[in-house]
Each structure stands twice: as C-alpha cells, then as structure tokens.
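A single protein chain has been omitted; all remaining protein chains appear in their positions.
For chain A:
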C-alpha cells in the first residue's frame, strides 16, 4: 500500500487539477477581482464619484421615495429589494421579481428626489462577482458546475499536499535558471504552498457559502425541505410570514426606518418587502454586519400594515450556526480593511497563478521528445490553456474598456458590456489556434498588456474629473484603478518577454521517466 499511495495521489492531483483547471482559473480570477467589487462598480459609474454621501437622517425619506416608486411600477411583484445608499453608490438600488420566467426589474433612484438616476447602465463589479459563482449561466447550472469544480479543487489540494514529502523545503525552492518545466513546477509549488492556508480556506468556505444549495438533505430530513424555516430557527433571518390573503395598504415606512436606525449602530444596507398589498406584508431592514470575522448582519422585521416591530435577529447565534457565519465571513472578507484586503487579493492572485502554472505544467510535461506532431489531446489542452489564461484577462480588460467607450445613452448598455466581454474572450481564444503555440503565448500576452494600457488611456481620455487632468485633484479611485491596470500590463509584458526570450524549446529537455505527475517525480529525483 505504502509504495502505491503517493503515486496514485500524484496521479489524482494531476488529472483532477486538469479537468477543472480552466473553469477554476475563471472562478479564481473573478473571485479575486470581487474583493474590490464595490470599487470596480464605483469606477464603472464615474458619474457618481463626485456625488455627496447620503446622511443617515435622510434615509427614512429616501426609503419612502423608493416605496412610492415601487408602488406605482412594481405593485404586482411578490418581493421588493431596496439597496440603501452606500458611500460608493449614493443611490437607491431597486430590484423586484414579478414571477418566475419574466426578467426581474432593476432601477437606480436618486435618494433626494426619487427620480431615476442619470447614470450609465452597467453591471459593474457585480457581473464579475456573479460570474465567480454562476459563470453567467442559469443559476442552477452555474452553481452546480462551480460547486463541482470547488469540490474537485479540494481533492486536488489535499492530494497535492500528500504528494509533497518535502513541503517545507519546496517552500524555498525556485530554480529559475533550470529548464522551463522545472521553474513552472517550482512556481506552481511556491504559489500553491505559500498561500496554501488561503487556498484550503477559500475552497472549503466557498462550498459552505452555498451549503444548503449543495447539501440540502439535512434540511430535507429535519425541516421537511423548508430552508427558510431552518435559517430562521438558526437565527440568521427573521421568521418568514406567509400572505394572509386579505388586502391591506402599507403603513408609512419612514417611521419604521427611523426606529430601526435608532436601535442598530451599523449602516442600513437593504430593505426587503414581502407580500406587498396583503395584510401579511413584512418589511425587513438588513444592516451591515458588525465588525468581526463572522458574517452576522442584524435583521429587523416590521409588520407592513401596522408598522409594529416584530423581531430583531442576528448576532446571537449558537456555535454551529456561528461557525457557518464565520466561514462565510472568511470567504467574503468584509472585515478586511485596506491592508488585509490587499493580502487577500494577493492570495487570490497566487491562487490564479497556481491554477495557471499547474495547467501549463501539464502540457509542458507532455511535449513530444522529438519534433513530432503533438498529440490531439495535448493540442486541445494547449488551446484551452491559452484560451483561458490569456483569454479571460483579455475579456476583463475589454469589459472595462467597453464601459468607457460605448456611448453613454446606448440602449441595454450594461448588456453590451457583457457581450463585449464574451466576444473578446472568444476572439482571444481563437487567434492562438492560427499561430505557433509558443509565439501565440508571447503575442497574446502582449495583447493583454496592450488592452490594459488601453483601459488606462480610455479612462484618462473620457473622464474629465480624472486626477491626472486636474493636476492631482479629484477622486483617487481613478489613480488606484489605473495603477492596478498598469501593474497587470507590466505582469503580462514580463510574461511575454519571458516566453519570447526563452531559448531552447523545452521539448528537447531530457526526461528521465515517463511523467505520470511531475511532483511525484520530484520526490524521487
């Protein structure tokens, strides 16, 4: 058993990593970007950057304006969601679902007037955020695919650890000057091992974030499948209230909001209204979570028709429920301030690099020894590697570029940005098929570099309030964003140079044994 265990784990690591690698790379990159989701959305709505934040005392009036809008435009909707003004989005964000099958309603209102806000239509960072766990597919499909990939990633991580006999010394090993495959292997080990606690944490907590979606069977047996009853009894949400079936008007919402604001110190984040028009109408105010690891936002429920406070939930969780809240809190990292957030971001970058180097390593280890035609499987992997590792960053850059260059008044503008994203991805994945493989890597890396530079140029050219055009005055957000794009451009230029200057083709590199998995070979070497 002992002689077989490690090779079979190495085999499992290699193949489980390969089959999910491309999707996983997309999940990692968009998830990493989502640490700055609010900043990306803010950057993509430059009209709002100069807007003054909304004072807490104005929130009750703002909520009444949101209700007035929804009563005229969404009176048939079952549920309303009202995102309250935030520092990075000083607007009311209204969302409602009428019935399954019809597209949900979504509108941004000026909290001071209740009129529709004059702001460019964009999904902003929310598109990347939702891609992270739904891949822009129907939620059921997207979430299951992401969940399966995450589970296989967990297997790949555990088997990757098992494969390393010398995990500590691998930590300090980077043989830059050796053959390409060696340095890719070391890069894979360094990015994998250095941020290993992060990788394990983020993968497991990512699954936990959709726990009852992936594993509903405990709720099935103990709650007869009623997930909301489970959530309410665990203390995460207020008790769901069914419709009574008798029509009744809503009480004025302003006093309810004022009462909620007076009892919770955190920022009011969202209002949820259920059973509008019914005597069982309920208004739930959800607050930002208190500072700390756990994701435990306070919920306050009001009776919609009488305005009476029904219950306050959150905070007082029992151990297992609190564990779940803490795991989700770790995943979304809302507790992280500037420095810690940057650390999480860099760990995410390392995770993306770990997946990318692992994918490249697989194909490098299988290059034919002589100038023979590469096998079909290898060519397929090579095409998918470059299509995802280069294609996705190119698509993200084009998404940002489209936000700056599409006409502001274009109908369905937000949708066009997403179309530009996928069009760019498809093009960036197809071009390399017509080019020699190594040349394609350096050319496409330069293309991504150029696209990142173009984002910066378009930002400076189209934004009149850009700090560089006002001699340092104006919002620093633009400088930070452009700086990040420049750093990405430098990263891809560096990669292009490395690939282009790499001398000997690694395919003539002597190999001592048929590779079943590179790390296992290391152990024995």
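One rule holds in what follows: a residue touches a chain if its C-beta (ideal position, glycine included) is under 8 Å from a C-beta of that chain, and two chains touch if they have at least 3 such contacts; residues count from 1.
As a convention for this text, contacts and distances are computed from a predicted model.
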Complex member absent from the view - protein name from UniProt, among "Anti-sigma factor", "Xanthine dehydrogenase molybdopterin binding subunit", "Urease accessory protein" or "Iron transporter": "Iron transporter"
Residue in contact with the excluded chain [from A:55, A:320, A:376 or A:434]: A:320
Candidate in contact with the missing chain, chosen from A:43, A:204, A:478 or A:492: A:204
Identified contact with the non-displayed chain, of A:51, A:112, A:158 or A:500: A:158
Sole contact to the chain not displayed, among A:22, A:184, A:230 or A:441: A:230
Residues belonging to chain A that touch the chain removed from view: 1, 4-5, 7-9, 11-12, 151, 154-155, 158-159, 204, 207-208, 211-212, 214-215, 217-223, 230, 233-235, 318-321, 323-324, 327, 514, 516
